[in-house]
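With one protein chain withheld, the remaining protein chains of the complex are depicted in position.
Going in written order, the chains are labelled A and B, and every chain counts its residues from 1.
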Amino acid sequence: MKKQPIDTFAENLTAEKHAAVRGGTKATHEKRSVMLPEHFQNPQRLREMAGEIKQHAIENLDTYLPQVEAKLQSNGVQVHWAETADEACATVHRIMQARQATKLVKAKTMVSEEIGLAEYLEERGIESLETDLGEFIVQIDGDHPSHIVRPIIHKSRREIAVSFEREGLGAYNDDPATITQRARRWLRPKYMEAQVGLTGANFVSAESGRIVLVTNEGNSRFSLAGPRCHIALIGIEKIVPRDRDLGVLLNLLARSATAQPLTVYTEFISGPKLADRPDGPEEMHVVFVDNGRTEVLASECREILRCIRCGACLNVCPVYRQASGHAYRSVYPGPVGAVLSPLLAGKRFPELADLPKASSLCGACNEVCPVNIPIPDLLLRLRNRGKEEHAELASVATPGLAGWAWLASQPTAWKTALVAGKAMNVVPSALLPVPALRAWEKDRTLPEWRGGEFRKWWRKNERKTEL
Amino acid sequence: MSGAREKILGRVQAALAPLKERSPLPDWDPVLIERRGAIGAVPAANPGEPGLAPKVDLWTLFAERLRALHGLPMEGEAALAQWLKENGWTEGYCDPKLWPHFKASLPEPTFHVSTVFDRANYDNYQFGITIASGAIAETGTLVLTDRDTPSRLGALAPWAHVAVIRREQIVPDVASALATMPLDPNVIWVSGPSKTADVEGILIEGVHGPGQQVALLIP
Partner (left out) sequence: MTAMDLASRQLPGSERRVQLMATCLCDAFFDDVARATVEVLQHLGCIVEFPEGQTCCGQPAFNSGDWDSSRKVVRHTVNTFGGDVPVVVPSGSCAAMMFHGALLEFEREPDRANVAALGRRSWELADFIVNALGVSKWPGRFPARVALHRSCHGRGTPTPEAAATLLKSIAGVEILPFGEEDQCCGFGGTFSVAFPHISSAMGNLKLDYLDAVKPDYLVSVDMSCLMHMNGLAQKEGRPLHVRHLAQVLRDALVTS
């Protein structure tokens, strides 16, 4: 019988990777859970408020997008728009060509993963270098990040040491401090050699046109101190209405992501450098990326666009902890990815229709989400879509329930089945043509079938009370 | 690419058209983001305005928060000179506007301090001294801008960054820092030395940015 791919992936995950993912996510989740009530009187209300701010923003993108564009332009920023991944890549390429640029340094941005920028640029002879330590290691390994905040949560120091040696960064040494120092030394000249610094943006204020970058390592600062051209790739949903609303979101973001009140560096960039400054980009470009976001906006799952990419849902999700990020076969894994990835896939939804099924709907994700996204409800909507569109992956290993639904609308037939089901107690389940039953009994015993017993008791009890 | 712009905005319009009503922008109470216990600052009467004079000494709170992040609050040029000597850091950069302050305490031949940051030799400086534009007490954060720290690399490339701050520049919290944010293309909130926990979740300080972050209080 066919199996759900995410379940199979989880089954085949090595004990080492499983321990690394579980350990890393659990530790951060627990620290976050302690920190929020310690720091705020009403963290629940705070999350709800952040959710309302973002929901308002996405429901008014028709006002905010032109507004932020005008503000950016008046700050001296060149604004571009890209409908598709290809268009976004082509835009970056065009900007680079205009400056005869051949080298780009990248601060962490998931959007660049989403659009396949590195491959696109490499095919055209442009060196695109990851500078975030985790992403750097992913790049030299030809790997993919498995977590939106902790890209190498699945890797051990031993694996990294082997990779570093292979790439000529030094003889095998798995001490984390040494690994970090080596990356620091190796990357430093690259910032100065690159002509373009590419970032994403965690937020962009529609009031001031400031883009906000939230990092810990200093790589985004360096990417905007060495190179002379800045390109920011920004999903159209990253708009925040006012600067003061950043107070709510910034107080939640780092606490939710890494249990820090603020990350080490919070940068508010509003334009290229002034003419007389020695460092910084002379040109700044913002590329607003759609790539399926307008389709999500039009869907019944638009709340997912509130996401501020903190990763808290990944950290608490028991399914993510068992399967790890790569199981989701997409740029965005975990609970947020289970909603966003199939939606961003557009017509290719069926290829990811199993993602919304990989959940027990426990709701822990919504409980930790700083913008209160009702993820389980969205997963359910996508399950319904998968069924209606007959997406095969959505129904693998899942019992069909049309027959059950008939039975459950026919009380007489139901009551008969209750009594008849007692046969299950004597017939070995291996003989029963019910795959779900066999799947259950592989790891679990089934309780004794006692269909009809309660109703029998009830009728006796009713007669007694009537006397 | 105006074609893409029109198409995207068109799709946004179409996506939002069926909504019977749009979610309002909530008028949130600033007390929601007040951090419990520590500040004692009086919150603003109107949203977006900085709060009134706080009951605790902001430098004391700032220093406590910075220390928790493994940053170093320090007072006076002498303390700085002492610390640099102890660490054997003698080659440095200093913002020319600050040099008159530090000339006496960081003299040749012990120290070699340049007031021009040489981009071609960015890794030659063991320390960089620049002017902070502000600080946030609640989070132990220093605020840098191009206006006051024109040499971005001077504050970033050396292993030790010393940001010089005056008492009256410190604001109580994130909300007031946002409300008083300077008009500058590059405002950076710096909360301690650079770090990463990418390798097995183990915290390492000093990644691409400075490994030592000093906030030096001068009168």
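FYI, a contact is a pair of C-beta atoms (placed from the backbone, for glycine too) under 8 Å apart; a residue touches a chain by one contact, two chains touch by 3 or more.
Only a predicted model underlies this, so the values are computations on that prediction, with no experimental measurement involved.
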Among shown chains, those touching the left-out chain: A
Touch with the omitted chain, as defined above, among A:R255, A:R309 or A:R383: A:R383
Omitted-chain contact residue, chosen from A:Q4, A:N42, A:S156 or A:T178: A:Q4
Contacts of chain A with the absent chain, listed as residue ranges: 4, 6-8, 10-11, 26, 318-319, 322-323, 356-364, 366-367, 374, 376-377, 380-387, 394, 396-402, 404-409, 411, 414-415, 418, 421, 435-436, 439-440, 442-451, 453-455, 457-458, 461-462
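Throughout what follows, only the chains that are shown with their structure count from here on.
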Counting only Cα atoms for the centres, state how far chain A is from chain B in Å. 29
Contact set on chain A toward chain B in their complex: 20, 23-24, 27-28, 38-42, 45-46, 49, 52-53, 55-56, 59-62, 65-66, 75-76, 80-83, 87, 91, 131-134, 137, 150-153, 156-157, 160, 176-177, 179-181, 183-184, 187-188, 191-192, 210, 216-219, 221-222, 224-226, 236, 241-244, 246-248, 250-251, 258, 260-274, 276-280, 288, 290, 294-295, 297-298, 302
Which residues, counting only chain B, touch chain A once they are in their complex? 1, 4-5, 7-9, 11-16, 19, 22-26, 28, 30-36, 47-48, 69, 117, 119, 122-123, 138-139, 141, 146, 150-153, 156-157, 174-175, 178-179, 181, 183-202, 204, 206-210
